[in-house]
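Single-structure report; data block below.
Only one protein chain is missing from this complex, and each of the others stays in its spot.
The block that comes next holds subunit A.
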Amino acid sequence: MKTMQANVVTPDGSVFEGQVEMVTVKTTEGSLGIMANHLPLVANLTIGAVRLKTESEVQLIAVSGGFIEVRPDVVSVLAESAELPSDIDVARARAAKERAERRLERAKQENIDFKRAELALKRAINRLNVATGGQ
């Protein structure tokens, strides 16, 4: 199958570089699958998993927002944070999830930044999904 170059880049450096057959991302408009020779495209990403299908395996990466740039032969994902399943601290993500849930619970009565807590919860769930799905 035809492959293309894929890069996942964060401000702290590159997380993934390699030849892939297909990239699946979650954009603000919905899921998007990209294969080689796609038309040039730019899309916003939401918190979610980036799925990189190489010849032999499927690599998941948890990203928190950012955007994707597609060219016929290169796909770049730029995110503020991107983590491989092996880099995710499951215990920490789980704690973050519980904390965010409690906060959301309280936010119903008190005036707590609802959106922020919601985003934190999404990030934590995303990390957990990627960490467990990758095994």
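Everything below uses one rule, namely that a residue touches a chain if its C-beta (ideal position, glycine included) is under 8 Å from a C-beta of that chain, and two chains touch if they have at least 3 such contacts; residues count from 1.
Basically, contacts and distances are computed from a predicted model.
Of "CDP-6-deoxy-delta-3,4-glucoseen reductase", "Acetyl-coenzyme A carboxylase carboxyl transferase subunit alpha", "ATP synthase gamma chain" or "Monosaccharide ABC transporter ATP-binding protein (CUT2 family)", only "ATP synthase gamma chain" is the UniProt protein name of the chain excluded from the display. Along subunit A, the points of touch with the absent chain fall at residues 7, 9-14, 27-29, 32, 39-44, 65-67, 69, 71, 76, 78, 80-81.
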